[in-house]
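Excluded from the complex is one protein chain; the other protein chains are retained at their positions.
Entry: subunit A
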Amino acid sequence: MYQDNEDDCKFAACTYFAKNHPGEMCGSNGLPLTPSSITILGRAQRLLTIEHPNLCTYLDVIRGKHERIIVVAEVIGKSLKECTSKFSFQEIVNIAKQVAISMKFLHDQDIIHRTLSDDNILIDNEGRVKLFNYGLYYMTGGGSEVSFPLGLPRYLSPETILNGGGPAADVWSYGIILLELSIGKLWNNLKPGPILRRILTLVHANNPAERIAREHDCFEQYKQVPENLRNIIEKCLKIYPSERATFSELVEDLTQMDSKELVEVKTPRGLMGCKLQYLYHLWQLAGGDIQAELKKNYLIKNSPPILSMPIAILLDGCTIGGKTGALFDRRLAKYSLDLLKSRLSHVPPQDFYPLMHERRKEYDAVALPKIIRERDTEYQFYRLLWFHRLLHGYPYTAPYIRAEAEIDIPPLVRGDVWAALLGVVGDIEDQYERIDKETPTPTDRQIDVDIPRCHQYCWLLCGSAGHKTLKRLLKAWLLTNPQYVYWQGLDSLTAPFLYLNFCNEARAFACLSAFVPKFLHKFFLKDNSAVIKEYLAKFWQMTAFHEPELATHLHEINFVPELFAIPWFLTMFSHVFPLHKIVHLWDALLVEGPALPLFMGVGILRQLRDTLLSSGFNECILLFSDLPEIDIGECVKESIEMCRSSPRSVSYRRFTNEAEVKDPMDIVEIPMEVLFNEISPRINLSDFFSLICQDKCCVIDIRSNLLYEKSCIDGSINVPYSGVHLGQHELRALGLHPQRVIQEAIKQKKMVVVASAEDETAQLFSDYLVKCCVPRVCILHGGISALLTHVPSLFTVPPKRNGHK
């Protein structure tokens, strides 16, 4: 074990094996049984969220090879077992009190310890006590997921030995520990069998504590123990569980005995004062490797596989022999933080306490792709500290959080940040608590068959804890949204929220509840066809807008989004990509807002552009049935760029949750049938006006020359529709001047706005431009006449041009 400065050892690991299901057994649905290790990991998630001053915080639970489980948790000082000097009675009372406080806390949460022993009670130089790995019984489902017995024999209560026992068994173990602290180790040289027999014989004793003391020839010594401490011990060591004191009673008694306040251990400043979870995360980023260290400490042994082969395999899959090493290792491997310390040694002290209103530090790393930034120790260190502060001030800091999230979101706090971005506030636990999540409904069958198919590669979601929670979330959402129904895909949509809030079901629910109205308003109506059709039509328009060549090709081969894009949008891509990609997509989505997904769709098409352009209908549709690898970072970047460069009205949809548009300058809504026919989107007068003012658009007036020369939009060019040969898809055919102007506009990334007197010609001409591969083509909504009514100032009489095109 490590001999470094003890203070540097902030966490430690221990390891054991989960039970093996014999053979390849299947459940009644024909699917394989969930491995025990997965079940354990699912249960252990709750432990990771427990924080208490007298409990060593759980940091990680890892699944190793061959159903190995590795538990990583905080450590302090050393265990009672390692303390060789005797404690004074004063000290014993102090220890007793802290253990009782932590045990009361656990019992209040319905967590039974069951393995309380002298080697998992840790104490530091200041006399602070913390329990280590108190959740073994809990995470293994009361021991049912492991094939070794839990707990050290000498701390087992009589009823536990007889195969029973509830929380009161912990009180017994606690009593034994206090007795040991007072009179020395019990049953020291005995084997487990005899110890258990000794404990069972206590059943006949009136006062088991005294009896034990006598057996150990320590009766006199026992009588020296102050009476009040003896009382405590005797209240615990009652044969009948119902007669034993509870931890709340014990805490009360002990508080009276020891009025001294607990030593306030000051949190150190600087790195060692950071949240332990952050330290662990950063330590890993800096190269810390739990498994490698375990091997170094011989807790994981590397023996040649031949030695661990079973001697025989029975026909039912059971194996005999071959297992090497213990199933449960009581040793701890402690980890030094030296690595991390030296990695961050150059960080000046003031950087640990960033001030909220200070100008943000610029980091070089921002230029790197997000996945790389997420692995950069120093970058994550700064980001975590910063987000930690911002989240602390939520909801007042909401705008800051949004601004920072735009840069990136540290994976460790993604769940918190998403909730903040979605505006989750209030007593969400209480609200969630009130919802009926159990009563069967006719939708249950569909939910039941979908959940075991939903992101099952993710070990959190594939265990029974994940299945149950997902079902509750879905049922709760359906119940609170009676206007909606369960569409397949809602499961996938819920999964990312569950994944990030695995132990905070209420928050997962609150996030989902906030997400749907924002991004998927009306998508889950029983009849959602109009909503979906509009969405897909807008998606197709955005494709024509940003990728005209591709759009033209896809139109030509009759490749319509109905065939492939429904799952994209209905689930906001959560049915299409694995979770590690979805989180990056949604990071952007939550910041940019509900227009972004349309452009993400275009971004995906853009990545497949070359393949699509050279493919026919069948190859295209095959490509989407089995989507090739998509670079999500790139896709996000491109889609944000497209989204921001597109005037708002271009991506307007009627089915959103936003306030109704009233001002005629802002209107772009057109009847659905018209929408389905228009390849290019419309732009409203307001957006058009802004573009003109910023010199960001090229206006093509397609009215007759006569009308144009009377009055036209300042700066526009005239391409009379009647003279255009729609069959010739070449800009050249429009004449030299228009060709130049349009090419220049393309070069400068300007919008190309078609202004006409009638919708029909505007539509046909914009189609024509798209076929000529002109990007960013849109139609002026309401045409020339509307503009003339509302913004007459834009009009002028063109100078007479001599000579025709």
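Operating definition for what follows: a residue touches a chain if its C-beta (ideal position, glycine included) is under 8 Å from a C-beta of that chain, and two chains touch if they have at least 3 such contacts; residues count from 1.
By our rule, contacts and distances are computed from a predicted model.
What protein name does the UniProt record of the undisplayed chain give, "DNA primase", "Autocrine motility factor receptor", "small monomeric GTPase" or "Ribosome biogenesis protein NSA2 homolog"?
So, among "DNA primase", "Autocrine motility factor receptor", "small monomeric GTPase" or "Ribosome biogenesis protein NSA2 homolog", the name matching the hidden chain's UniProt entry is "small monomeric GTPase".
Using the touch definition up top, pick the residue from A:Phe328, A:Trp487 or A:Phe689 that touches the left-out chain.
For the chain that is not drawn, the touching residue is A:Trp487.
Just name the one of A:Ser147, A:Ser248, A:Asn297 or A:Gln446 that touches the chain not displayed here.
In the full complex, the listed residue that touches the missing chain is A:Gln446.
Just name the one of A:Thr84, A:Thr439 or A:Ser625 that touches the chain not displayed here.
Of all options in A:Thr84, A:Thr439 or A:Ser625, contact with the hidden chain holds for A:Ser625.
May I ask which residue of A:Leu570, A:Val753 or A:Ala786 touches the chain that does not appear here?
A:Leu570
Provide the residue numbers of subunit A that touch the chain removed from this figure.
Residue positions of subunit A that touch the missing chain: 28, 30-32, 446, 449-450, 452-454, 456-457, 462, 485, 487-489, 491, 526, 529, 557-560, 562-564, 566-567, 570-571, 575, 616-618, 621-622, 624-626.
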